[in-house]
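Only a single protein chain was left out; the remaining protein chains are all shown in position.
Chain nomenclature is as follows: A, B and C, assigned in order of appearance, with residue numbering initiated at 1 for each chain independently.
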Amino acid sequence: MTTGKRYVVPGIPDHLFDRGEVPLSKQEIRCLTLSKLRLKEGQAVLDVGAGSGGLTCEMALLMPGGHIYAVERDRKAAELVRANCEKFGAHNVTVLEESASGALTGRELPRELDRIVVGGSGGELEQIIGRGFELLVPGGIMVINCILLETLQEALQLLEKSGFKEIGFIQASIARSREMGGKRALQPLNPVFIISATRPEPARSWDSSQNN
Amino acid sequence: MTTGKRYVVPGIPDHLFDRGEVPLSKQEIRCLTLSKLRLKEGQAVLDVGAGSGGLTCEMALLMPGGHIYAVERDRKAAELVRANCEKFGAHNVTVLEESASGALTGRELPRELDRIVVGGSGGELEQIIGRGFELLVPGGIMVINCILLETLQEALQLLEKSGFKEIGFIQASIARSREMGGKRALQPLNPVFIISATRPEPARSWDSSQNN
Amino acid sequence: MTTGKRYVVPGIPDHLFDRGEVPLSKQEIRCLTLSKLRLKEGQAVLDVGAGSGGLTCEMALLMPGGHIYAVERDRKAAELVRANCEKFGAHNVTVLEESASGALTGRELPRELDRIVVGGSGGELEQIIGRGFELLVPGGIMVINCILLETLQEALQLLEKSGFKEIGFIQASIARSREMGGKRALQPLNPVFIISATRPEPARSWDSSQNN
Partner (left out) sequence: MTTGKRYVVPGIPDHLFDRGEVPLSKQEIRCLTLSKLRLKEGQAVLDVGAGSGGLTCEMALLMPGGHIYAVERDRKAAELVRANCEKFGAHNVTVLEESASGALTGRELPRELDRIVVGGSGGELEQIIGRGFELLVPGGIMVINCILLETLQEALQLLEKSGFKEIGFIQASIARSREMGGKRALQPLNPVFIISATRPEPARSWDSSQNN
């Protein structure tokens, strides 16, 4: 009997989320993003640009002993985050309805974060990465999703400059099967770049490959 | 402090597995596969064609209250599955060193399975899908990974014929960043088809999309 | 001075074609298709399922000494083929407004064809491939575009059964840059399978790899 048991993997189907006009990261992209985030039970996670709350809900449900700080400055989107958290029963979420820079320098975040995931940077990538580095614990991971080539480039440069290590990314090109007259074609999703980087642990700073 | 906490998402880096010559599904493919499998705590899962044990280990660690039956007929591969389970501390795994058809009709599997994941079919796709349907609980999910176009086609036809519903697939084309002289190119992984299908619930057809 | 000189490569921009509701193969797909067709000056080419006439026009302009037989059973589409040929000044085209099977057994085709390109098969793939083999000169090439997995599979099987050799295909996944607020994202086109096969030259039948 599996009824009532909770899921142990991400992958909530897209159509289960309330959405409106607000962007929702696709199921496959959420899964890849969270796998790169290497999320552990009990962590404090900052979710910047939460959109419809897709990643927020997935993380909150997978990590009932942790806490998600979901930053979303758009009022309608922030309401969707709350609505979707309610719908899925995710109670370990604090929605911060303000800009990323406001949240990162405000008093509502804990003094240390284990993970930061950036779904949308709202033109504040420099502050997010710079201040994010300070807030992350050593060994903490930042994952940034983007579709713009310029954002990819800028993020990679800022991550290096800020002291992050193990910087890498994937380009995820997913096509879904689509039925056409009983047969199947492929429907491509928009390709997404998923960048990941780690704040190095101080004790190891002398042994890793230095990039400057 | 996050030390000692367990991961709540799949995504063990490839290089942490013992491998030898045996195929290992790539990190990104494992994540997408498990997300389509919609794995829940406490489930009984059959893993057909376990290879190096990549999926086996991920599932066992994410679902400590569940059990994985890993079928792998190749002796060297079966030993790798055991070695990797040992390495990652995955104890809720039974390795069945035999063919898929042997395992599916033998006495070591439980009478009901919640999930079946097929990483390699060894030419026995028809038996795996046909017998798998019988062993799956209503609402149970089968996920099949393949790289051959012929296997994709055959699997889709067999899944339909056997009574599965919600049959679909994705093609995952992942490219990883690769450093070249301090700059970054894209290194494509082999594209993989990830098929998913559900054994329908006879009595619950009026109540779809329940999410807890 | 380059004015008035003709193009020596395919690649007419999509927006220059008259289109209506009729499908038009995308610029990049037309180029890849024609490159697999290995078109030579002066050839007789059958274009099955001409759609809006994209491939027809490209071939006619690149090969002024050759001739294109464009089969299109849909009246509106056939009119578009004619309109686009007129627009681009392609006069070496005969539009056959009938089914593929009708055209292949009718009296309007020459007794020998150098190339056959199939943009749409209208459910007549078996006849197109079977009869096409007979009409092709030894060394003649057939190229088939498809987006359905089932058509890919069926075409590959029929090509083998009919005696074609050097059967292969590519999957073309093209993404175009798209401006978003002065920055650039990627817009994926639908992935297309481009199959190519050659009618073997009799003198060589004893030396190539036989597939049955």
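Some notes on this structure:
The working rule: a residue touches a chain if its C-beta (ideal position, glycine included) is under 8 Å from a C-beta of that chain, and two chains touch if they have at least 3 such contacts.
All figures in this text were calculated on a predicted structure; none of them were measured in a lab.
The residue touching the chain not shown here, chosen from C:K76, C:H91 or C:R176, is C:R176.
Within the complete assembly, residues 147-151, 173, 175, 177, 180, 183-191 of chain B touch the chain that is not shown. Touching the omitted chain from chain C are residues 2, 4-13, 15-16, 27-28, 30-32, 34-43, 62-63, 88-89, 114, 137, 139, 156, 168-177, 184, 186. One chain is missing from the display, and on chain A it is touched by residues 149-150, 152-153, 156, 171, 173, 191.
Keep in mind that, in the parts below, only the chains that are shown with their structure count from here on.
Taking the mean of each chain's C-alpha atoms, the chain closest to the overall C-alpha centroid is B. One simple way to say how far apart two chains are is to compare their mean CA positions; for chain B and chain C this gives 40 Å.
Annotation: 44 Å between the Cα-based centres of chain A and chain C.
Here the spacing of chain A and chain B, counted between their Cα centres, is 25 Å.
Under the contact definition stated at the top, the residues of chain C that touch 2 or more other chains are 149-150, 173, 191.
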